[in-house]
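Every protein chain but one is kept in place in this view of the complex.
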Amino acid sequence: MPLDSSSYSLAQFSTQAAADGSSYLEMGQTKIICTVNGPQESKRGGGSRDQSNAARIETDISIAGFSGVDRKRHGRGDKRTQEMQHTVSSAFSSTLFTHLFPHSTIAIAIHVLSQDGSLLAACLNAATLALVDAGVPMSDYVVACTTGSTASYASNDEEADPLLDLNGLEEQELPFLTVGTSGGEDKVNVLIMETRVQMGRLEAMISVGLDGCKQIRGILDDIVREHGKKALNSRVN
Amino acid sequence: MPSEPAPSTNEREFILAALRENTRLDGRALDAYRPISLTFGNDYGTADVRLGKTRVLAKISCEVATPYPDRKFDGIFTITTELSPLASPAFEVGRQDTPELLLSRLLEKTIRRSGALDTESLCLVAGQKCFHLRATLHVLDADGNLVDASCLALIAALLHFRRPDIEVHGEDVTVFDPREREPVCLTIQHRPFCVSFSYYHAGEVMVQDATLLEEQCREGEVVVSMNRFGEVAQVAKYGGPPVDGLSVLGCMSAALERVKGFDKMVTEKLKEDEKRRDAGGLMAELSAENERPVEGGDRVML
Partner (left out) sequence: MATTSVLLPGEQIPPSDLPPTKKGTLTLGPNLRHLPPSTILTTTSGSLHTDPKKAALWIDAPHGRYQPSVGDLVVAQIHHGSTDTYHCALTPHTAYALLGQLAFEGANKKTRPKLESGDLVYARVKTASKWEDVEIECFNSSTGKADGLGPLKGGMVFNISPAFARRLMMGTDKEGRSKGGVVVLEEVGEKVKFEVAVGRNGRVWVDSGNVAATLVVGRLLMGCDEKGWSVEEQRREIETCLRPMF
């Protein structure tokens, strides 16, 4: 299923003037605000702590209580959130040119306003846009999307195509995975799957996921270039 | 110093150069595991796994508790991981940093989320009473590959554990002491095991069962959990340098072979342990069933 670019037409740049870079992204009903501050001086880490000669990437994800169907207060120390934070940080650690900023920190803050599936993928895409807005040098975008398998519900195994970009209801019912790419079409940066699936289905799911990421990359790239053109034109006049 | 000391540049370069020639420091093949030993304790539900110098201990215990209000028909199953300074001076008591977080999340996803343990079987009286099964994992010695060893220990301990037998009459539950009635096995739906792959040189070299030094020099890792039927319970690649999609799929088939080996080992060790406990055929004596006549004739119904 090709992605509908209208789902992403609400990706906005520089939504927060105070932050170095910010973005707002909607993937279906999943709405994410992301701000980036940095590279900036590390607040702690003085003394004789030898941080490696590269910037540190710190991610903070806060999920609003009103984001889901039921009102649920998500604590900051929640392990699932911490795991997502770690995933976002390490996904960008290989694409951002952190060696240019020793002893600094790049702080990514993600706020989830509404979640309806594909949460991790949306976080990664929003963070990519915000990092581009902040002007952090990077080798490539990190784009992510989700794929799910309908094989168990399909009448005919061969015809069961994997689904692309699942929403909340689909994620609850089907086995799905989040795949993120950067630096080339077939290069998997992030791959997270938490549901049970037959090994044979994985190949199809991953390849459809990689294809979906290619489409998303094109969409995000268009958004970035359009914003860039606007910025250039406004500066020239 | 709170964190593990980083390896020297010489060590890092040497290990990477050796891997380019498909050699490892201890002479193993790239997909070979260190010698694994699995022993059970005298109590039911204790499993000690040694993987080379890495050593983890899993212990299962259970008690009666109230189920969660939104899960009335399920029991409670929690997994706790403890990385204590016993294992390495890098770990501190009570501190929850990334290695501990990832280990506990991976175990949660592999064992809890995939439904390895049937929590409905832990329910006693819907909405009021259920069993709270606690699985605690202590890392005693950390020399790399904690994830694989921990998962192995937990699954073995779950299979080994016996919970008290119960009788439910309406809303009254009688929990029998192990001396009154023989305790009962847990209902394990499937046995997922974790296999970690560390990769180097932009994903070209995939190594299984990395030692601590190899882990410190790696670019990233992929952790695959599956059971012996080829059902993948979870896959995790938390970022790090990108890897070819094909390499990831190659990991799956390698993992399947490894998981089959784990499963066989656990089954064998469990059988050995049963034999050891059953010395003298006491199990037959303890069974509450009466004997039935072997030949035809009248069958005695009880």
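A and B label the chains in the order they appear, each numbered from 1.
Here is the rule we use: a residue touches a chain if its C-beta (ideal position, glycine included) is under 8 Å from a C-beta of that chain, and two chains touch if they have at least 3 such contacts.
Remember, predicted model here, so these are calculated numbers, not experimental data.
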Contacting the left-out chain: of B:12, B:162 or B:260, that is B:12
Per the touch rule stated above, chain B touches the missing chain via residues 1, 5-14, 17-18, 21, 23, 25-27, 89-90
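Basically, only the chains that are shown with their structure count from here on.
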So, in whole Å, the Cα centroid of chain A is separated from that of chain B by 31
The residues of chain B that touch chain A in their complex are 96, 98, 101-102, 104-105, 108-109, 113-115, 220, 222, 226, 230-246, 248-249, 252-253, 256
The chain A residues in contact with chain B across the complex are 77, 79-80, 82-83, 86-94, 177, 180-184, 186-200, 202-203, 206-207, 210
